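With one protein chain withheld, the remaining protein chains of the complex are depicted in position.
Just so it is clear, A, B and C label the chains in written order, and each chain counts residues from 1 on its own.
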Amino acid sequence: MKECIAMLLAGGQGSRLYALTQKLAKPAVPFGGKYRIIDFPLSNCVNSGIDTVGILTQYQPLELNEYIGNGQPWDLDRLYGGVHVLPPYQTATGSDWYKGTANAIYQNIDFIERYQPEYVVILSGDHIYKQDYSKMLEFHKAKGAACTIAVMEVPMEEASRFGIMTADENDRITKFEEKPKQPESNLASMGIYIFTWKKLRQYLCQDEADPNSENDFGKNIIPNMLAAGEVMSAYHFAGYWKDVGTIASLWEANMDLLNPNVPLDVWDDKWKIYSRNSGMPGHQIGANAEIDNSMITEGCRVDGVIHNSVLFAGVKVGAGALIEDSILMPGAVIEPGAVVQYSIVAENVTVRSGAQVGCRPEDMADRSNWGVAVIGGGITVGYKAKVMPSAMVTKDVKDGEEQW
Amino acid sequence: MKECIAMLLAGGQGSRLYALTQKLAKPAVPFGGKYRIIDFPLSNCVNSGIDTVGILTQYQPLELNEYIGNGQPWDLDRLYGGVHVLPPYQTATGSDWYKGTANAIYQNIDFIERYQPEYVVILSGDHIYKQDYSKMLEFHKAKGAACTIAVMEVPMEEASRFGIMTADENDRITKFEEKPKQPESNLASMGIYIFTWKKLRQYLCQDEADPNSENDFGKNIIPNMLAAGEVMSAYHFAGYWKDVGTIASLWEANMDLLNPNVPLDVWDDKWKIYSRNSGMPGHQIGANAEIDNSMITEGCRVDGVIHNSVLFAGVKVGAGALIEDSILMPGAVIEPGAVVQYSIVAENVTVRSGAQVGCRPEDMADRSNWGVAVIGGGITVGYKAKVMPSAMVTKDVKDGEEQW
Amino acid sequence: MVSTNANALGIIFPNCYEDLLPEMTCERTMASVPFGSRYRMIDFVLSSMSNCGISNISVLVKKNYHSLMDHLGAGREWDLSRKHGGLNIVPPFYEENVKVYGGRVEALASIVNFLSIQKEKYVIMSDANLAVNVDFSSFIERHVESGADVTMYYQSIPIPESIHNHNHTLKVENGRVVELLTNDNRPGIQNLSMNIYIMERETLIQMIRDANIRNLTSFERDILSRNLALLNVQGIQYTGYVARICDMKSYYDENMKLLKPENLAALFGGKNTIYTKIRDDAPTRYAMDCRIKNSMVADGCIIEGDVENSILFRGVRVKKGAKVRNCVLMQDTVVEEGADVEYVVTDKRVKITADKQLNGTDTFPVYVAKAHTV
Partner (left out) sequence: MVSTNANALGIIFPNCYEDLLPEMTCERTMASVPFGSRYRMIDFVLSSMSNCGISNISVLVKKNYHSLMDHLGAGREWDLSRKHGGLNIVPPFYEENVKVYGGRVEALASIVNFLSIQKEKYVIMSDANLAVNVDFSSFIERHVESGADVTMYYQSIPIPESIHNHNHTLKVENGRVVELLTNDNRPGIQNLSMNIYIMERETLIQMIRDANIRNLTSFERDILSRNLALLNVQGIQYTGYVARICDMKSYYDENMKLLKPENLAALFGGKNTIYTKIRDDAPTRYAMDCRIKNSMVADGCIIEGDVENSILFRGVRVKKGAKVRNCVLMQDTVVEEGADVEYVVTDKRVKITADKQLNGTDTFPVYVAKAHTV
């Protein structure tokens, strides 16, 4: 028996991260020098004392599966509990892919009931934040709630991008709208729910029986519970939280790590973010390298110039190369004299000598076309080739070519 | 890099085991007192020195997944390699359930290539046997084969149930027919293949491109390779081997364990069959119990009479109950005075006092209706109820009722 | 923390009370004495701790611990193979200047640096001479509620004669221990300490440092009993099932008691599993003409002969025509054709050769040492 277990929705294809998620589930996208996105919710679980986590996934799970493995890096290899990747499956009476977030949980009721939990935390696989779920659970219990939703205040002009709640002075939710055109409040759902399992089970079964439902938490389960008069509480979260579902937000969140004024601290020993280790030796900085305001990890070799950038394991930056405001994912090789600016360079990309990837907004005549350039995994950007800002490169760029 | 990895086809629903596989993948069906079917190929792999195994499954994987866990019971929790359960998944370009045995492997080419194997062993999840695959691999190498198929001689009259091979004096296969009506030979395929991976990869890709293919090893890949003139060898296997895909054969294979003349020995320390442990204390035999020619394992409590039977972990047999020629799976409870003969009683079944399950063939007037009775998982057979031979019970049997 | 993780670390003394069972502990610790068909004594307290969320456990070994290390391995079977904490076997000479210890206090002194950097608030200490399935969660709860400095479990039973020189008894008033005696030999029911203690980690560290300065060695005699006026020591009567190993006779009796279903249920029933090292034995095989009555049998045995009122550990062979009555046969004992054993305790890998007869009595079971051939 477990008091509380977590179910992590990692299903989405992450199509807005296109070039990065061609062969990779979104939660497995590298983040912050040595992590993957999923390390954040997983580490939060472990640090909050939740030792049983189901990961719901149906899209390109191979690398995610391999990454999670037996869960040992997160101390989640347990005799009873631990971390389990839960793909859809066939039963004697038929088979289905997960139809929506609620259906994904519905299809895994058997898994949940193995642990007879009183509470279930529902998490997303594409948010970067540090949160102690045990405090939220205490709040949930104190409120006697059927469901507690973590919320944060967002600027009013952005509110229409979120699920928006209205809550009374006791933090009881009185209204919930998914992406409202005329938001009534700026309390946005962070996609982190705690449910009393008995209640959730009941609403999941009802929802499954409704042929018109989209089987989605935000669109169906939450509104139904609210309509039925269940106690729904809003739990205020104050720290750093970011949805990294777009290229721009993924880039920004990485840059936030380099900003001492942003409260996202991965160096805090009291709330470690765990990840699977690369096994490489310490990184090497050459005699002519120049580095500032950057993060660099094991196995890198830097002979060039690095400003405001995040380098993942095993990245090589040749002499005279310039890396600015960029993210170089594991195994990327930037040859001597290449320039990478405002870019995300995915795993095992090679950027040949003299190539230019991305550029600074201040160097653009027309800034409206500016954006972060993305090079997909395994791509080669040829000798003296040019990848323009906002480009999403999914095929090799030939020597001397320009890619938009 | 691994010289040789194994891929285990565990996908089938096992519809011929109906009552036993309602909520369970066939390879997870309990066998032989403390094993599950999949323990045999998995232990064979480990004992043969193969430390990387992919298990292909898409049907009710929850219990199988949980059973395999991190692979530690088979010493397959490895930093690199180990055992991995591989369900179907969605990719950026679409999604598919496994269409056939060959397609299941095809969809996991990426998994295989992580290990850059020279050879791949293809195994089934529904055979009971002990085999040293390393000897078969030596043979495969010595023959310079593209594919080696393990074969055994079967009685000519049964040959039409198998894939039948004709081989020349050098064990080179000259002809392969899947379930031939007029078998030319009695060399039957055991469903154990070793392929040189480079070759298999090529034929898998060809097969996938053929819209008329059933994407099956026996029906497509093997005939295609043979037609193309590849070196195909037949490896003769002499020991015990049984396909346990039917109720009759599953029952027989369990009974074979009790027969000292059958060469299936699970007590051999040199070729252990590993399984996940129940964690229960030693079994208890009461003062009035009678036991002979049986297998009993941890957590059982026996106060009745047991002849020629196999009792799994935690089975209870009350005073005066009679168990003959039967298989009682984990957690089954046979109340005082109940009679179970020639039956398979699945997990957590309760047979109430005075009930009769199955009967001896010699007690039947018309033996043509006789067969092993099967009680599905979790069923209760009521007080003085009667379950007739050959019955497949999937719903509770009420007190005093007869079930055909 | 959300989970059932306890805010306590565990310390186990595996060598304590070995002198009561010298026959069986000359090549092993008390903690690794086989018990109850497939367990070792330490499995009980270790599983109890693990089941209650205590996942940082130090085992302070002194000598003869090869079999214990082999048994415990990395602690995986008890779910104690963890990134942080987990199972920590502390041998002598572990740190510079730490020698083979004498008393409990010296043993604790060897880990005082370790203790001072741990995070858990409480420490639970136990020996390994009792087979108990303890609910440590309620033990912690009661300790915290009472506000005591130290809380300890006791049994109210007559003191077994063999430990008249090796026990601690308590006088308890309204839950508080007002007197703690050493080597009590009064007849009748007494409050016999189980040597299971809980206190704050900081309290224990302070006690060890003080005792070390004053050269005190006994935790009970020198630290607890002298300070009962200053320290609030609470005693809780333990009413669960206890198998206490005091000598060969009690070892035999406690094994035999498990043949009663109510005793077995009391020790192993309930939600908490007792874990042990996995041997991967096949199920036990009963041959065509065997006879078995009133016995407890682990896996991997092959029974061709006649077994009655006995406890058989893993891998025992009873061959055709052999008779085994009122015996405890440890792992891989072989009783050959026609041999007849009664009231015998065989250690691991003992062989009773064909047609030999070996009889003890119910008050004096005969013990055959490890790997001996009779």
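In this text, a residue touches a chain if its C-beta (ideal position, glycine included) is under 8 Å from a C-beta of that chain, and two chains touch if they have at least 3 such contacts.
This is a predicted model, so every value here is computed, not measured.
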item	value
Touch partners, limited to displayed chains, of the chain removed from view	A, B, C
Sole contact to the chain not displayed, among C:P91, C:P160, C:G321 or C:G338	C:P91
Touch with the omitted chain, as defined above, among B:Y98, B:F111, B:Y133 or B:F217	B:Y133
Hidden-chain contact residue, picked from the options A:I273, A:V317, A:V333 or A:A391	A:I273
Contact footprint on chain B, counting only the chain that is left out	1-4, 48-51, 72, 75, 77-80, 133-134, 137
Chain C, residues in touch with the chain not shown (by the definition above)	26-27, 62-66, 69, 73-76, 81, 86, 91-96, 100
Footprint left on chain A by the chain that the document does not show	32-34, 72-73, 266-267, 272-275, 277, 279-289, 291-298, 301, 306, 310-311
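The rule is simple: only the chains that are shown with their structure count from here on.
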item	value
Chain occupying the middle, per Cα centroid	B
Centroid distance [mean C-alpha coordinates] between chain B and chain A, Å	40
Centroid spacing, where centroids are CA-atom means, of chain A and chain C in whole angstrom	48
Per-residue multi-chain contacts in chain A, two or more chains	77
Chain C: positions in contact with at least two other chains	76, 275
